[in-house]
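Here is the structure we will look at, set down as structure tokens.
Partial complex: the chains shown occupy the same locations as in the complete assembly.
All chains are identified by letter, namely A and B, in their written order; residue positions are counted from 1 within each chain.
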Amino acid sequence: MIHEECGVFGIWQAKSGPVAQMAYTGLFALQHRGQEAAGIALSDRGVFRHHKDVGLVSEVFAKDELDRLGEGNIAVGHVRYSTSGNPGRSNAQPIVVRHGKGNMAVCHNGNLVNSTLLREKLEQKGCIFHTTSDTEVISYLLTQERLESGSIEEALERVMDRIDGAYSLVVMSPTKLLAARDPRGFRPLCIGHLPNGGFAAASESCALDAVGARLERELEPGEIVVVSREGVSSIRSHCLQSTRALCVFEYIYFARPDSVIEGCTVHDARRCAGKLLAAAHPVDADVIIGVPDSGLDAAIGFSAASGIPYDVGLVKNKYVGRTFIAPSQELREQMVRNKLNPIRRVIEGKRVVLLDDSIVRGTTIAQLIHIIRETGAKEVHVRISAPPFLHPCYYGTDIDSEENLIAARHSVEETAAFIGADTLGYLSVEDAKKIPGQMGCGLCTACFDGCYPTQVPRDAGKNRFEQPLF
Amino acid sequence: MIHEECGVFGIWQAKSGPVAQMAYTGLFALQHRGQEAAGIALSDRGVFRHHKDVGLVSEVFAKDELDRLGEGNIAVGHVRYSTSGNPGRSNAQPIVVRHGKGNMAVCHNGNLVNSTLLREKLEQKGCIFHTTSDTEVISYLLTQERLESGSIEEALERVMDRIDGAYSLVVMSPTKLLAARDPRGFRPLCIGHLPNGGFAAASESCALDAVGARLERELEPGEIVVVSREGVSSIRSHCLQSTRALCVFEYIYFARPDSVIEGCTVHDARRCAGKLLAAAHPVDADVIIGVPDSGLDAAIGFSAASGIPYDVGLVKNKYVGRTFIAPSQELREQMVRNKLNPIRRVIEGKRVVLLDDSIVRGTTIAQLIHIIRETGAKEVHVRISAPPFLHPCYYGTDIDSEENLIAARHSVEETAAFIGADTLGYLSVEDAKKIPGQMGCGLCTACFDGCYPTQVPRDAGKNRFEQPLF
């Protein structure tokens, strides 16, 4: 499964109140964007308190941790999925900076492409790093620019001149909440207003819903939004610099179906993908079933377009989590079945269309197809609501290196044979660009077509922190 | 929400092997039947080891606990939901009895109606109880009958002469696995065979699937199945004594949709309930949406019968669990939204049919309807895939006392007004009896119509252990 790296959340209100609880609720709605670590930092009239640790939001924040954070008028929070083999506690966010010029807390979703270079320069100037994350690089730059700048937003503008890649940021100073999105808009970021006159920023609109905020708009690529006692202001000096490049996989898999991104509801985009798939790869079949959870929306769209009845064919055990113990060797083949069990009555004797959102190595779907056949399906036709993965991603997801991507080494026919499908149809890159409707341009599809909107990082594929030093 | 009390699992194989791991996997598939406690007992050539505690299966059994249980050739396991205000560790099952006549482990799903009487008699004979559960009563009776009996199965027959009510049992002796179902068959219990020649028994067939066993058949009401080196035998002395009375709510809500009960797939029964609802309470609407997870199957059936398009209108946050912290007062109205968020594009401007499985107090669905209307629905028509709850259950579920059941105090029209629905339609009791298809008779519908298949317990509604003594 492909993983997103992070989700960010921020809240500002004029009076002190339960902003930590609000951030908790917002992060809880963003939990699907990162399950490895969570954190919240709060400003209580300029005094910062924070807590972060590895674990789910509900694990990191027990009742007493929220109580300890107490009330405040600004809070920022983060959920993290770690791709780089450093899942430890020290990489959890927000990064809280104590500094004479004013404390600061930084949350970041995305990956910079020039972070190695920036890091080396900072190290040569005598900076020391406690983490391996890009967020610490950004924190350093922001601190250093702040020394020269009249305000933190001015400093952030200067930082954005220096960093390149994907970033959706929320930053808290003792008195302000800042939100910023990179000039290509790789990752989503939106802002809403609260009934009490406050404001919230979040990676996805579902987090605004969760805290009772009303989605006002999404940040433009390159925009900085500043919320303070002076109200909300916008800095657009980095807007319209670059071509838009929203990650199309946000629609296909990462985001929650109830979120709205660039004006398009994710559920609609997935239904649309299903419709386009039905048109591109028609099939004569008895039932269309989706792989829970992300395949369900597209399956409904496929059904509507093709007339093939939609049904629930696979039941997901909702208690599957990180702590489930892998069965012993003897039971290994039962692994997939512990998560997904077929309903015989829906499948037996049928020609089945199976809709999933992606194929990475192909092993999981192969086992699933094997189970569906064992359950009595006469035919299994696989439709994938994304194009084949062919290239790595440098913008904050963990799409594997090419040698592990089945599509990078095999034709569609070979893949179909490997996974045991009667037919296999992917969404085309062209169709993928159409799924959010009106905004058919401006998507990043680099993992499918290799057209990277930025320079590829110098040290792509290497992780120098894992190497012995000297 | 209504809760089931328990799920049971047992496994027997000729040679020593990872039966604890198998029981773990089986219980994991039964987790929806009880989330408060879990336990496994294992027989390693007659030596018993066991572990049980409060928590989910994956919490109670970390890797080292399974390792400590080690290998064996028989295992029994249990998941528990506690209804009686005694959620503590001491009520976790299996109950493991150390006794000169041979050790024994007992797992039970259901509630006896004469347990208070039996308990008093046992106490008058000098027995002491460590728990408040019926299972300990059964364990005592089984121990005492065993002293007089040639075999444990003979003892179990005698015990079944004395106990009345709902029980699906799995019992482990040092050499045998027993499974037994009460003469009315209130709770499901099935048996399957393993590829290695062994056998497994489980509350639901989805647990057999999970361990790679093939469903052989369900136990008949009143049947005892004995598995040992001598093979599988069946004792039917208590069969055909009573009218069948399978809990219809197993189909409507408790069981997993992929399980087969009395020959009927639960998913099919739910689709059928949706079809019957569509016929009984037709409505002119634009979209039919189900309340996840249990309302989805019936919604698909309703759509197929009515022609109203099915869509996903509510997104469930899959990370909601027991540890989620209730928001502060200010955020209380957001509570439902943290679990279920509407998709505006599916709902806005539409006449919506909302399908749920039951209404207890009516407060949750009222909040949900409020949210759906706020999201822009023009009309909200509620359809419930069960009849109204009017009476308490004495057979192992926690259906509330009548004063808390909205339907017991209000007409359908009043309820509709209270919850804010334009129209409200319940499944009729007659239709409820039809949902499993061919076996249209033999269901317990006492919570709907008050026709109790047994005598009502003498102390119904009281819990003497909560009272001060002397």
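Observations on the model:
One rule holds in what follows: contacts are C-beta pairs under 8 Å (C-beta built on N, C-alpha and C of every residue); 3 or more make two chains touch, one makes a residue touch a chain.
Remember, predicted model here, so these are calculated numbers, not experimental data.
Total copies of the shared sequence across the full complex, per this structure file: 4, with 2 shown.
What we mean here is this: only the chains that are shown with their structure count from here on.
Inter-chain spacing, taken between the CA centroids of chain A and chain B, is 37 Å. For chain A in complex with chain B, the touching residues are 17-18, 21-22, 24-25, 28-29, 31-32, 56-59, 61-63, 66, 206, 209-212, 256-258, 260, 265, 267-268, 293, 296-297, 300, 304, 309-312, 315, 317-319, 321, 323-325, 327-328, 330-331, 333-334, 337-338, 341-346.
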